[in-house]
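Excluded from the complex is one protein chain; the other protein chains are retained at their positions.
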Amino acid sequence: MTRLPYVQGVPIWRNVVALRWAVQIVSAVVVLSTIALFLLNVAREIEARDIPFGFTFLQRAAQIPIGEAVIPYDPSDSYLYGLIVAGLNTVRASVLGVILATAIGILVGVARLSPNWLLSRIALVYIEVFRNIPLIVQLLFWLTIVLTLPKVVEGYVIGDAIFINNSGLYLPWFEAQAGFWPWALITAIGVALAVYAFRWLSRRETETGQQSYPLLAALVIALGLSLVALLIFGPLAIDIPQIEGRFGRLQGGAQLSGSFMALLVGLVIYTSAFIAEIVRAGIQSVGKGQTEAARSVGLSGMLTLRHVTFPQALRVIIPPLISQFLNLTKNSSLAAAIGYPDLVSVANTMTQIAPAISLFMIVMVSYLSMSLLYSLIGNLYNRMIRFKAV
Amino acid sequence: MGRYRALLRLGLIVVALALAIAAIAACGEEEVEVVSRLETVKERGHLICASRNDVPGYGALDAAGRNVGFDIDLCRAVATAVLGNPEAIEVEFITAAERGPTIQSGDVDLLVRTVTWTTSRDAQWGNYVHTTFYDGQGFMVPRSLGVDSAYDLGGASVCVTAGTTTELNMADFFRQNNLEYNPQVFEDTDVVLGAYQEGQCDVFTNDRSQLAALRSGLSNPQDHVILPETISEEPLGPVVPHGDEQWFDIVKTVIAGLIYAEAYGITSANYAQVAAGDNVKAKRLLGTEGSFGQEDLGLSETFMQDVIRSVGNYGEIYDRNLGPGGIDLPREGGRNALWANAPCTDCPKGGQIYAPPLR
Partner (left out) sequence: MTARAAPAPLPPATTVGLQGWLRQNLFGSWGNSVVTVVVAVVLAWFLVNLGSWVLVEADWTVIISRAPLYIVGLYPYEGYWRLCVCLLLISVLLGMSWRAWPGPARRFAFAFGAVMLFVGVFPHEMAPEHRALLLLNLPFIGLGYVLTPRPAEAHSGRLEAMAGGALPPALERVAIFSTPRRMVIAAFVALVLIMILILGIAGVPGLDPVNPQDLGGLMINLLLAFFGIVCSLPIGIGLALGRRSSLPILKVACVIFIEVIRGVPLITLLFMSRHILPLTFPEELNIDRVYLAGITITIFSSAYMAENVRGGMAAVQTGQTEAAQALGLRGWQTTLLITLPQGLRNIIPAIVGQFISLFKDTSLVYFIGMLDLVEMGRVSVQGNQEFIDNGREVYLFIALVFWVFCFSMSFISRRIEGALGVGRR
């Protein structure tokens, strides 16, 4: 902002500096007094109508059931802890959803540009069907699909270890043993080395034009080190789910409940339809001349994609992609409708006893902080590409 | 120097502006004269009830879009008592989570939405008027599992609807008895029922009346058993907002009137003959002789005649919605029959539906 000089003798109502200040102060007063008025009114009414409000309940025992939890939960835990458990469920759904939706979105977006007419039409139909139906309707649909899977005892079993049935998906999972931390440390070092090697080989490739296979090298380094350490330390034991008890329920392993699967499938399919369009637009936004130029200087198809098309497309893709991630996270709040214990769903149950307004305030603040995190990532990325764009 | 004077003047203008805004705000704060809810309702011309539309028998929408159900009929009864017209109701549909905030804000006159009477809700939400239906939570399991007691349910996967005391009672029960279980919580009854039918869960827990009604809708009702244990007390009834005693009493009296009408054998078919007949107590109820406090409550002498004409007595409301005319819950011998000493000859007795004497 340029600093404007204050000019003597000009009447105040025509002076730019004074006017700017006046507008600023007036807007500040209006904004602040509106907020103050709003809060005062709400506070007064809450008191006058005896509406329960406050946060002391957070320390009391929640005494509500939460169907699935990432960290151990017992109904005797406090409301606060219950909300954290629920928040982690939301995070779990969003993180898995974001990863899967991106992967499927890219696949569908590329299929949309495929020379195979049928495939590209199918991709178009996928996109147009799934992004034009409200998510809540889709979720309810997927839930009924999950429910029509066979029962546990009659369910699908893959290799005696993976169980698919209407209670959800049960996978063998790892149990950490004594050697876990050394192994984790070595794996981390391996990853760091791999990143360094990837950068170095990429630079060499760009500078000298020699084929250096940076991705391959990086993968070999990371996986190799990790595998060797795995053999030495034996850090993980595998826990295989088993059918137990008189009701024939599965125990052990990693469980993805039926409603979680329905939520995940719904979120992933819905969001991937949007991501596919973003990817398609991104790839198409890179001018044809760019590819042709790359080819004419002798880059191969793969190298063109990696060094020319992709970085440019990424710049168009990433910002709307992040806003789709945010949408997915917010949309996971519809889990309440299909019985997955996310933040909104658990808060809903807690309103049986605890003050609803306070609970929903907590929920809103939680979502807000998640969205701020996404904005932060987006801004960091923007700053990164701005530096590179010199 | 001119610069500072200019800014000073500016500052003064801004302060004046702020003061003006504050003054406007302060004007809005003047005390509003407290009007009784009865007056408000009469002036408004209709009664606002918070209820539901998704439970057969209690509150639902029929094909013509009309609100029907036990809870809705209670709302109609109060509307008739106050306004003389059973159609003068506005039904606000609310979700389970909204029940507290809705009645607390006082925006509705009556909450009749299968609300279980608990002490903390009574303290926080509003005043519970009267128990109009006694329920208790139970478990339904497929007969093929061979379970015959709720205490054998360790390790089971249990289906339950979200956001109700049902969910909390279930948690209490399993924890108390040190039983492992896996709760499957769903928002909607049809989904819970679907999950149960498809075997996603082994047990369906809900209020026993609901279980009985849902079981009768299953393709082979005899393949499912409702376990004998009742794990909770679920007295259901209407709630009024805190802070208006007169309104509280009005709703209480209307319900007492409905119950006594059944006890005295007054129905929508015969109320006119009874009003002209010689049963002193019945005549008092119908307002043709004596009084039971209508005047003090601000109601007309004969308001119970209107109520019975338009919605019938307690028994009629029950039969129409929960009994043979509705979801067919047995009443005879259950807790929702009239109390043992009810002054009637051919009404179902031996239950807990009771009201203080009308006098």
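Letters A and B name the chains as they come in the text, with residue numbers starting at 1 for each one.
The definition used in the following text is that contacts are C-beta pairs under 8 Å (C-beta built on N, C-alpha and C of every residue); 3 or more make two chains touch, one makes a residue touch a chain.
If you're wondering where the values come from, they're calculated on a predicted model, not measured in any experiment.
**Student:** Going by the contact rule already stated, which one of B:168, B:327 or B:347 would touch the omitted chain in the full complex?
**Tutor:** B:327
**Student:** Among A:95, A:137 or A:293, which residue is in contact with the omitted chain in the full complex?
**Tutor:** A:137
**Student:** For chain A, which positions touch the chain that isn't shown here?
**Tutor:** Residue positions of chain A that touch the missing chain: 1, 20, 23-24, 27-28, 31, 37-38, 41-42, 45-46, 49, 115-119, 122, 128-129, 131-138, 140-141, 144, 281, 285, 287, 326, 330-331, 333-334, 336, 344, 356-357, 360-361, 363-364, 367-368, 370-372, 375.
**Student:** Which residues does chain B use to touch the chain missing from this display?
**Tutor:** 28, 32, 53-56, 59-61, 63, 65, 90, 92-95, 97-98, 101-102, 105, 107, 188-191, 193-194, 213-214, 217, 327
Note that in this section only the chains that are shown with their structure count from here on.
**Student:** Measuring from the mean C-alpha position of chain A to the mean C-alpha position of chain B, what distance in angstrom results?
**Tutor:** 41
**Student:** Would you tell me which residues of chain A are touching chain B in their complex?
**Tutor:** These residues of chain A touch chain B: 6, 8-9, 12, 15, 18, 21-22, 25-26, 29-30, 33, 37, 40-41, 44, 49-52, 63-67, 75-76, 140, 143-144, 147-149, 151-152, 166-167, 244-247, 249, 257-259, 336-339, 341, 345, 347-349, 351-353, 355-357.
**Student:** Taking the complex as given, what residues does chain B use to touch chain A?
**Tutor:** 2-3, 6-7, 9-10, 13-14, 17-18, 21-22, 25, 28-29, 95-98, 100-101, 104-106, 120, 124, 145, 152, 154-157, 162-165, 167-168, 170-172, 175, 182-188, 191, 194-195, 198-200, 202, 242-243
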